[in-house]
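The structure appears below as C-alpha coordinates.
Shown here: the complex without one of its protein chains, the others still in place.
== chain A ==
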Amino acid sequence: MLKNRRQSVNRPPTPDLTDDRAKVPTLQEVINIKLIESGEKEQLMELVREKLTDCGWKDEMETIVRAYIKKQGRNNVTLDELVRVITPKGRASIPDSIKAELLQRIRTFLVSAAL
(Lines give C-alpha, C1' and ligand atoms only; values in the text may rest on other atoms or scores of the structure.)
Protein backbone atom coordinates (compact mmCIF):
# COMPACT_ATOMS: atom_id res chain seq x y z
CA MET A 1 0.00 0.00 0.00
CA LEU A 2 1.43 3.34 -1.01
CA LYS A 3 1.61 6.00 1.67
CA ASN A 4 2.99 9.02 -0.05
CA ARG A 5 1.03 11.48 2.07
CA ARG A 6 2.14 12.17 5.64
CA GLN A 7 -0.63 11.28 7.99
CA SER A 8 -1.64 14.05 10.35
CA VAL A 9 -3.75 11.78 12.49
CA ASN A 10 -2.79 8.52 14.10
CA ARG A 11 -5.41 6.14 12.95
CA PRO A 12 -5.48 2.35 12.72
CA PRO A 13 -5.67 1.16 9.13
CA THR A 14 -9.13 0.91 7.64
CA PRO A 15 -10.30 -2.65 8.11
CA ASP A 16 -10.79 -4.76 5.04
CA LEU A 17 -14.41 -4.97 3.96
CA THR A 18 -14.18 -8.74 3.79
CA ASP A 19 -13.92 -9.50 7.50
CA ASP A 20 -16.54 -7.00 8.59
CA ARG A 21 -19.05 -9.69 9.40
CA ALA A 22 -16.75 -11.77 11.56
CA LYS A 23 -15.79 -8.88 13.84
CA VAL A 24 -15.31 -9.94 17.42
CA PRO A 25 -14.73 -7.37 20.12
CA THR A 26 -11.38 -7.66 21.81
CA LEU A 27 -11.16 -8.49 25.47
CA GLN A 28 -10.09 -4.95 26.16
CA GLU A 29 -13.15 -3.58 24.41
CA VAL A 30 -15.45 -5.88 26.35
CA ILE A 31 -13.91 -4.89 29.65
CA ASN A 32 -14.12 -1.22 28.73
CA ILE A 33 -17.81 -1.51 28.02
CA LYS A 34 -18.39 -3.27 31.33
CA LEU A 35 -16.43 -0.60 33.14
CA ILE A 36 -18.49 2.16 31.63
CA GLU A 37 -21.86 0.50 31.97
CA SER A 38 -21.35 -0.35 35.61
CA GLY A 39 -20.21 3.18 36.40
CA GLU A 40 -16.93 1.86 37.70
CA LYS A 41 -14.90 3.74 35.12
CA GLU A 42 -16.28 7.05 36.27
CA GLN A 43 -15.64 6.21 39.90
CA LEU A 44 -12.11 5.17 39.10
CA MET A 45 -11.51 8.39 37.18
CA GLU A 46 -12.62 10.50 40.10
CA LEU A 47 -10.54 8.47 42.49
CA VAL A 48 -7.41 8.76 40.38
CA ARG A 49 -7.97 12.46 39.77
CA GLU A 50 -8.34 13.11 43.45
CA LYS A 51 -5.30 11.11 44.43
CA LEU A 52 -3.11 12.63 41.76
CA THR A 53 -4.16 16.13 42.76
CA ASP A 54 -3.58 15.49 46.44
CA CYS A 55 -0.09 14.12 45.99
CA GLY A 56 0.96 17.05 43.81
CA TRP A 57 1.29 15.13 40.60
CA LYS A 58 -1.13 17.40 38.77
CA ASP A 59 0.72 20.52 39.89
CA GLU A 60 3.99 19.01 38.81
CA MET A 61 2.60 18.32 35.35
CA GLU A 62 1.12 21.82 35.10
CA THR A 63 4.46 23.34 35.99
CA ILE A 64 6.17 21.38 33.26
CA VAL A 65 3.53 22.38 30.73
CA ARG A 66 3.68 26.05 31.67
CA ALA A 67 7.46 26.09 31.42
CA TYR A 68 7.21 24.52 27.99
CA ILE A 69 4.59 27.02 26.87
CA LYS A 70 6.65 29.93 28.12
CA LYS A 71 9.60 28.66 26.16
CA GLN A 72 7.72 28.04 22.91
CA GLY A 73 5.46 31.04 23.08
CA ARG A 74 1.85 30.70 24.10
CA ASN A 75 0.45 30.88 20.61
CA ASN A 76 2.90 28.39 19.29
CA VAL A 77 1.80 25.18 21.02
CA THR A 78 -0.67 22.51 20.02
CA LEU A 79 -2.57 20.31 22.43
CA ASP A 80 -1.00 17.20 20.92
CA GLU A 81 2.41 18.65 21.56
CA LEU A 82 1.64 19.32 25.20
CA VAL A 83 0.21 15.85 25.71
CA ARG A 84 3.33 14.37 24.18
CA VAL A 85 5.49 16.46 26.45
CA ILE A 86 3.99 15.29 29.72
CA THR A 87 2.89 11.74 28.97
CA PRO A 88 6.21 9.96 29.58
CA LYS A 89 7.07 12.10 32.58
CA GLY A 90 3.55 11.66 33.91
CA ARG A 91 3.67 7.89 33.76
CA ALA A 92 7.05 7.77 35.36
CA SER A 93 6.18 9.99 38.28
CA ILE A 94 3.04 8.29 39.48
CA PRO A 95 3.59 7.40 43.13
CA ASP A 96 3.85 3.64 43.54
CA SER A 97 1.28 3.50 46.31
CA ILE A 98 -1.36 5.14 44.14
CA LYS A 99 -0.58 2.88 41.23
CA ALA A 100 -0.72 -0.23 43.41
CA GLU A 101 -4.01 0.75 44.99
CA LEU A 102 -5.63 1.47 41.65
CA LEU A 103 -4.39 -1.71 40.04
CA GLN A 104 -5.71 -3.71 42.97
CA ARG A 105 -9.11 -2.14 42.61
CA ILE A 106 -9.18 -2.73 38.86
CA ARG A 107 -8.18 -6.36 39.24
CA THR A 108 -10.98 -6.86 41.73
CA PHE A 109 -13.39 -5.42 39.22
CA LEU A 110 -12.06 -7.66 36.46
CA VAL A 111 -12.55 -10.73 38.55
CA SER A 112 -16.09 -9.78 39.42
CA ALA A 113 -16.80 -8.89 35.79
CA ALA A 114 -15.60 -12.26 34.65
CA LEU A 115 -18.01 -14.12 36.91
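Observations, loosely collected:
Just so it is clear, contacts are C-beta pairs under 8 Å (C-beta built on N, C-alpha and C of every residue); 3 or more make two chains touch, one makes a residue touch a chain; residues count from 1.
Everything that follows uses one rule, which is that contacts and distances are computed from a predicted model.
Going by its UniProt record, the hidden chain of the complex is named "SAGA-associated factor 11" among "SAGA-associated factor 11", "Nucleoporin 43", "Annexin" or "Guanine nucleotide-binding protein subunit beta-like protein 1".
Touching residues on chain A toward the chain that is not drawn are 27-28, 31-32, 35, 41, 44-45, 48-49, 52, 58, 61-62, 65-66, 69-70, 74-75, 77-79, 82-83, 85-87, 90-91, 94, 99, 102-103, 106-107, 110-111.
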